[in-house]
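Beneath this line is the structure, given in structure tokens, with notes to follow.
Every protein chain except one is present and positioned as in the full complex.
Think of it as A, B and C in the order they're written, each chain with its own count starting at 1.
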Amino acid sequence: MDPITELLAEVLEEIRPIDSGAPAAYIPELATADPDLLAFAVVGPRGRVRSVGDDRAEFTIQSISKPFVLALALEEHGLDAVLGRVGAEPSGEPFNAISLEPITGRPANPMINAGAIATSALVPGDDVELRTARIADLLSAFAGRSLWVDEAVYSSESLTGERNRALAHLLKSHGVIDGPVDVAVETYFRQCSLLVSVRDLAIMAATLAFGGVNPVTGERVVGERVARDVLSIMSSCGMYDFSGEWLLRVGLPAKSGVSGGLMAVAPSQFGVAAFSPRLDQHGNSVRAVALVEAASERFGMHLLEPHESVASPAMTMHGDDAGRVVRLGGELGYAGAERIVAVLRELSEGLPAGEPLTVDARELGRTHPGALIALRGEFADLPDWVWLKE
Amino acid sequence: MDPITELLAEVLEEIRPIDSGAPAAYIPELATADPDLLAFAVVGPRGRVRSVGDDRAEFTIQSISKPFVLALALEEHGLDAVLGRVGAEPSGEPFNAISLEPITGRPANPMINAGAIATSALVPGDDVELRTARIADLLSAFAGRSLWVDEAVYSSESLTGERNRALAHLLKSHGVIDGPVDVAVETYFRQCSLLVSVRDLAIMAATLAFGGVNPVTGERVVGERVARDVLSIMSSCGMYDFSGEWLLRVGLPAKSGVSGGLMAVAPSQFGVAAFSPRLDQHGNSVRAVALVEAASERFGMHLLEPHESVASPAMTMHGDDAGRVVRLGGELGYAGAERIVAVLRELSEGLPAGEPLTVDARELGRTHPGALIALRGEFADLPDWVWLKE
Amino acid sequence: MDPITELLAEVLEEIRPIDSGAPAAYIPELATADPDLLAFAVVGPRGRVRSVGDDRAEFTIQSISKPFVLALALEEHGLDAVLGRVGAEPSGEPFNAISLEPITGRPANPMINAGAIATSALVPGDDVELRTARIADLLSAFAGRSLWVDEAVYSSESLTGERNRALAHLLKSHGVIDGPVDVAVETYFRQCSLLVSVRDLAIMAATLAFGGVNPVTGERVVGERVARDVLSIMSSCGMYDFSGEWLLRVGLPAKSGVSGGLMAVAPSQFGVAAFSPRLDQHGNSVRAVALVEAASERFGMHLLEPHESVASPAMTMHGDDAGRVVRLGGELGYAGAERIVAVLRELSEGLPAGEPLTVDARELGRTHPGALIALRGEFADLPDWVWLKE
Partner (left out) sequence: MDPITELLAEVLEEIRPIDSGAPAAYIPELATADPDLLAFAVVGPRGRVRSVGDDRAEFTIQSISKPFVLALALEEHGLDAVLGRVGAEPSGEPFNAISLEPITGRPANPMINAGAIATSALVPGDDVELRTARIADLLSAFAGRSLWVDEAVYSSESLTGERNRALAHLLKSHGVIDGPVDVAVETYFRQCSLLVSVRDLAIMAATLAFGGVNPVTGERVVGERVARDVLSIMSSCGMYDFSGEWLLRVGLPAKSGVSGGLMAVAPSQFGVAAFSPRLDQHGNSVRAVALVEAASERFGMHLLEPHESVASPAMTMHGDDAGRVVRLGGELGYAGAERIVAVLRELSEGLPAGEPLTVDARELGRTHPGALIALRGEFADLPDWVWLKE
């Protein structure tokens, strides 16, 4: 067992004894879940999946489908069209709240049921089968394997889903959804009934973490901007009326589902997922929340923490026949540009006069436009034997 | 003029023609503001303040005082005590909403007026003067110069501040604030009446960006954790009922005030501030919002964007008598550890057998515990002539 | 033309020039109504229908069906069972508000749509046809003629009734309605599409005014207690978010519908109805409201006005061989008993000693128990030659 997997296992055993909460009761089929199931998985940039516990146990994805179907709607229609149907504001209300804007009837955001139904209704397709196929295809690409609907849970949801039907008819009455209400609602029930394991969820989260590219399959699943938009909305609205406190304490965009799953995303770092069916009063899995909090603490990183690397691009220095060369690598932001110039100033003061100093910026990765401007500008102030190679 | 300042000036002139909105009318003294004032400033890690427009014009800080007084309360009492008095959930409601939790009476968050009054009431001191002095001291440390109350605006606020008085009495009735209501409310009015320029606000924002250390004075003003907590709450609640969409579109923790100021924070990158008195229907300055959006786009960085540098710590390689040495620098996260190992594996394959390869991790800055564990673990798999120097 | 009809005609012409408002637009078929139609009718205890204007024009009953279907539910299940499904509190909200009690899901009252759907769902019958037949039968008995569904309006309502479907699914989700949602909703749409004239509505109102007995046909349609309960709920909730002001200004239980109808009830006095399709912002017919207000003023009676007759039962006096006899008639309440005794005391003082005075209470109608006790008690104090014949 590798050390990361050992760490996961260690955390899992710490959390295992917690036995508060109860499986979701409002969908009868969910109430039959084994409450002792417990699993945990992490996926990093190279796509290695590390998982412990009941990591092969499958459960229905439920609300964790919402960010991915949002991604599908964004890919299909673009941000502005989607925002025409659903807002991006946290509502401070529970998942099944009737939070529609007074005049437009837009649901507050795509992470509450009303908004998720509106988003799902944007998936192209004439009938439930075609739409579900589109959704299943995309979610399968996120997971890196084919996902299937649990027909028993689907039937149970459909039989008892009166509140969601109510929301869909309300949306229809406001013109927020087009086409038949039944198609919209049944598609939504089927999307919620897709079966995933904790390993799938961690890969799906990692795909969002790495800008829409699945780190296991290497496939680009959605565009980088779509991934960013989905993560933004998960940050402000993903944990319902606990979203603000979650961002404060854990600092990672996340999404939970009533079957007991939870995934969280550390952008450019990792995707993480946990599973345990017993829920707290917010509808979040008690032990999955505890596992992800532990992961956030041990693997970093809280979105709002200062990150030195962001401010300090890689600088390597070496001498060659043409004099000293400083090579810049990685990402160059505003702060980095300021710091580089400070370093160069010091360096140039220490060099014998006239010895040329070259700054090689050709291997810089992502560079913010303002940062490069700043960098170029600063060179005007430096001795003229310090020059920038772009 | 340096290129960054040139860039700011260019953006300023792009935005200048926008003339929609109107100065705040509900405090008479604010309604007299010159609506054409326009200013913009940025401060990076080395504390150089770049500003354009009416950058010396002073205006009252108003709601932008809220995150800083929150910082003071957090420093004094700790997060749990503060959360006992005020929540951290966005309310989806306007700044002056009466968003109190049903039983506890806690305001939804410290960025709406009710929550800000509750936070301000946590500042120690027996009377308005002592409390205001404490607040002015801290905000002055954030700004790097002494800030003073505009007595005319204070009087105007106090004369017309009936809604805020109502909120304070409600909080008192729930036991959320201790001590006399008048002291709490007048302190709050004075805190809102502190005079700042756009340069001050940019420095204050930068102090939050750099973990609580003022980059101009070098003074540690608040702890790193306090800065992170303040930024978290600004992220979810800073722009009232526009917070979710702001996080989606701009992606920077921010705070606006009715006098027309706006500041935003790019963690570890920069603080930015803008000023223009005409407000939109959310109570945000029309042109200040446009300026900060432009800054976010040109200088980066959206919190939810993938950042390559986070995933790729600095690696420099050189040879010495003891063989090849790879030096790691910057910040090491989970993703970085995975990537380093991949690089080392490739390197070791290319080296003549037996030539020692040393990985020097002694200059790593911030290192997430899980990442180091991952790194160490991976070395078990590498040829034994590759070793880690910690 | 009799003088009452002349009075109605006079009032009608006073009101006719008012042309503000517009026909309901949300059901397309209603939007096609002739906006100039205008009618007015009154029915008293002897069942004579006096009407003026377009008094034969038929229109769909819409929300005015609600009190009658409530009467049907009360007859079938009793008050407590009905209150188990729907409350009796004004909600201060518009007709289509989603006013459900937090835990039970009971709609606030049976006069808003949600409550009316819940009430309609209490009508026995396995399918839409059977239930509609039950409803049509009862409403026909209230009107004294067979009422029929307008199929075009019904189709229009059914096609566009998404908000009502939403309410029904919400009710179903709370267990407030049993059986299929479709049956409940389509029954409700059919009940709203029954065709009536202003003459029908006035008779229906009069039937409630006279304790459930149709004054035209003489048929007892519902029990007296059911009529009283329906009138009570109309008093507090019948005019939506204008109910309080209506009770204050007009003082009559009333119910309006979006097709432009309005009926009001003066208990024991008359039923009145008016019709004009143009609606105000509350969804009430502008001219129908004006007509009924005029009727309330001219024919009386505001529920909260003092009524001398209530306090003074009929007393007739005559002499016969057995001495003086006072005959009591009408209704005896607490106040009447007090007053009778005062009169008797005066009388007995004026009579030659020993001349017997008989109080004949055998023809008293409705007598409140306390009043009779009071009366009997008082006789103990009177000279013994004054006695009560019961």
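FYI, contacts are C-beta pairs under 8 Å (C-beta built on N, C-alpha and C of every residue); 3 or more make two chains touch, one makes a residue touch a chain.
Not measured: the values here are computed from a predicted model.
S.K.: Please work out which displayed chains the absent chain touches and list them by label.
M.R.: Contacts of the omitted chain with visible chains: B, C.
S.K.: If the hidden chain were put back, which of C:21, C:105, C:161 or C:251 would touch it?
M.R.: With C:21, C:105, C:161 or C:251 as choices, the missing chain is touched by C:251.
S.K.: Which residue from B:18, B:31, B:79 or B:98 sits in contact with the chain not drawn here?
M.R.: Missing-chain contact among the listed residues: B:98.
S.K.: Of C:78, C:92, C:124 or C:175, which one is in contact with the hidden chain?
M.R.: C:92
S.K.: List the residues of chain B that touch the chain left out of this view.
M.R.: Within chain B, the residues touching the omitted chain are 98, 162-163, 165-170, 172-173, 181.
S.K.: Determine and list the chain C residues touching the chain excluded from the picture.
M.R.: 2-4, 6-7, 42, 44-46, 48, 83, 87-93, 99, 108-109, 209-211, 224, 227-229, 231-233, 235-237, 241-245, 247-248, 251, 253, 266-270, 295, 298-318, 329-331, 333-335, 338-339, 342, 365-366, 368-371, 373-374, 376-378, 380
Criterion: only the chains that are shown with their structure count from here on.
S.K.: Please identify the chain with the largest separation between its CA centroid and the CA centroid of chain C.
M.R.: Computed centres place B farthest from chain C.
S.K.: Just the number, please: Cα centre separation of chain B and chain C in whole Å.
M.R.: 63
S.K.: I need the residues of chain A touching at least two other chains; which ones are they?
M.R.: Residues of chain A never touch two or more of the other chains.
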